[in-house]
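Now for subunit A:
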Amino acid sequence: MGKINLKSVYFWLIVLVFVLFPFVIDSRPMTILLTQIFIFAILAMSYDILLGYTGIVSFGHAMFFGFGAYATSVMLKNIDSSLTVFFLSIIVGMVIAGIVSFLIGLLTLRLQSHFFAMFTLAVSGLFLVLAEKWRSLTQGNDGFTFRAPEIFSDRINFYLFVLFCLVLVFLLLRLFVNSPFGKVLIAVKENETRTKALGYKTIYYKVVSSVVAGVAASLAGSLYVVSLRFVNTSMMAIDVTLNALLMTIIGGVGTLVGPIVGAAIIELAKHNLSILAKTYPIFERWIIFFGIIYILAVIFFPKGVVGTLKEKWEGRKMVRQQAMKQKEDAA
Partner candidate 1 sequence: MTILLEINDIHTYIEQYHILQGVSFQAKKGEVSVLLGRNGAGKTTTLRTIMGLNPASKGEIIFNGVDITKKPTYEIANMKIGYVPEDQAIFNGLTVEENLRVAMRKEDEAAMERQEYVLNLFPDLKKFWKKDGGYLSGGQKQMLAMARAFVNEAELLLIDEPSKGLAPIIVEKVMEALVEMKKETTIVLVEQNFYMASQIGDTYTLIDDGKTIQSGLMSELIHDNELQHRYLGIG
Partner candidate 2 sequence: MEPVIKTDNLTIRFGGQIAVDHVSCEIPEKHFKSIIGPNGAGKTTFFNLLSGELKPTEGEVYLKGERITHLSSIERARKGLGRSFQITNVFPNLTVLENVRLAIQSREKIYFQMLRYFTSYKHLIEEAEHILEQVLLIDKKDAIASQLTHGEKRKLEIAMLLALDSEILLLDEPTAGMSLEEVPIILDVIRNIKEKGEKTILLIEHKMDLILDLSDSIMVLFNGQLLADGTPEEIMRNELVESAYLGGMYNDDLAGNQ
């Protein structure tokens, strides 16, 4: 038990460091960058529930992100920009995301994994077109700006709120994946037929997993538009899905810390690329670089940063244990 406590001490220490960070280093760009990282960390974690824990590939994550984004921005603009409406809008986004992911899951998760990937891509593509066509509500690709709740005009407040959301989502998802339910998800990923033979109705597990992932992604969308105070259809574009994918894979699938690390790496890289792009215009096409890195990562680095480190660490632990056991045996 001592070990688990040590782990949680580290965890809360890190949280504390980030809570204190904006008060110690008074840098607005830095605060904004960290806020972005936290938001994408939530998105990437939600993606990992699908890819890393249940073993299914969805290409519709941008759609769920978009539900949150539009729910929040439309409500903040059309009702008022109070905190209550903001919280309400988060819930509305989550409910829409939950319903849509539930229906999609029920329809396609029985079929081959290709279907789910294809179907989610198609549906999210259609929602993107819908967002473009429904100009009275979304103003299409031009988008619109809106006022964020008063309290978030101080960037530090918003930073702290997002950090709070990240910690909350992390803790909830950690509980989720470590619950008996979460263990069945991993079993589904490992060997679905066997899971069925043990008496689990795997389809429900997959559907719940996709709902949880969709709902969490919607939260990330709500937070993201508030950080920008602007929304347009690019929030639903396939690039968002690619982003989540890239962060999850670079960071490490099947771990919750991995996507957070991945989000940090990608956001920092993007930040630096955009600086580079000022001198070398080729870097404006950053998708090419990320796409290539992503392809290479899938082929050569499938476990990601955290997964690889974890493997090394566990390997060492195993060697140590074996050495100890040999000593015992000798004695």
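Selection criteria: all candidates are chains of the complex that A comes from, given by their letters.
As a convention for this text, a contact is a pair of C-beta atoms (placed from the backbone, for glycine too) under 8 Å apart; a residue touches a chain by one contact, two chains touch by 3 or more; residues count from 1.
Remember, it's a predicted structure, so these values are computed and weren't measured experimentally.
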| item | value |
| --- | --- |
| Neighbour of subunit A by the touch rule, complex-wide, chosen among 1 or 2 | 2 |
| Subunit A - residues contacting candidate 2, complex | 175-176, 178-184, 186-187, 190-191, 193-201, 204, 208 |
